[in-house]
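Have a look at the structure below before the remarks.
Omission of a single protein chain aside, the complex is shown with its protein chains in their original locations.
Then we have chain A:
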Amino acid sequence: MGEEHFLEINNLFKSYGEGDSKQEVLKGLSFKVRKGEFCVLLGPSGSGKSTLLNIIGGIDTADSGYISINSDKLEDMNEKSLTLYRRKHLGYVFQLYNLIPNLNVKENIEVGAYLSDSPLDIDDLIKTLGLWEHRYKLPNQLSGGQQQRTSIGRAIVKNPDILLCDEPTGALDFNTSKEILKLIEDVNKKYGNTIVMVTHNAAISAMADHTIKLLDGNIRENITNKEKISADKLEW
């Protein structure tokens, strides 16, 4: 794990609406994430964690403050540069898998590979994902866990610097959730990507290097986990 700060969030403010209906979602957040770190953004609904993830992903903008990745400030980037930034450096995993229904598992992963100049070996990745025997199946022939694995494969195949995960286990049962978390952990170890995961499940923070607890748009706690446990040991 590298020592330098790869991702820096500085005094970030974000609000929605105007006048009386104005709602401040982020209220001056600042924290740093090291390269290769597994960071969990933890908080209840409405705490601002998904908004923060979207701003890090360049699909939403902050009112003030900045985010820098590898010293590049997102606020200095125009639309085209942001798209390029996402294309080259980010992978996204959502709660709902959002797979392309008429492409099979392998093809859905190829959709991610297409965006990279040096993608990971697809077959090797499919094996890592445990989807080898399902690689020619369409999404509607897969279980929820298998679909989420495919979506992780799509995100990770381009070997992004940062993998952003928005409640990746939110729609899955306990065992499947643990399998997915284990997979993310393995990916982090194997490929060394920085992972930022949003969750409302406090138990998941036990597997993270770094946990940011959010409440009402403020950082309530910024914890570095020195004794993290493996995903398959998690209980909730």
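The rule is simple: a residue touches a chain if its C-beta (ideal position, glycine included) is under 8 Å from a C-beta of that chain, and two chains touch if they have at least 3 such contacts; residues count from 1.
We take it that contacts and distances are computed from a predicted model.
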Chain left out of the displayed complex - its UniProt protein name, from "2-oxoglutarate ferredoxin oxidoreductase subunit gamma", "Helix-turn-helix transcriptional regulator", "Putative ABC transport system permease protein" or "Heme exporter protein B": "Putative ABC transport system permease protein"
Give the residue, chosen from A:Lys14, A:Lys49 or A:Arg154, that touches the chain omitted from the document. A:Arg154
Considering the complete complex, of A:Gln23, A:Ser64, A:Thr83 or A:Gln141, the missing chain is touched by A:Thr83
Residue touching the undisplayed chain, where the options are A:Glu110, A:Asp186 or A:Asp216: A:Glu110
Would you indicate which residue among A:Gly57, A:Gly153 or A:Pro168 is in contact with the undisplayed chain? A:Gly57
Contacts from chain A to the absent chain lie at residues 54, 57, 59-60, 83-88, 90-92, 94, 96, 98-103, 107, 110-115, 119, 144, 151, 154-155, 158, 171
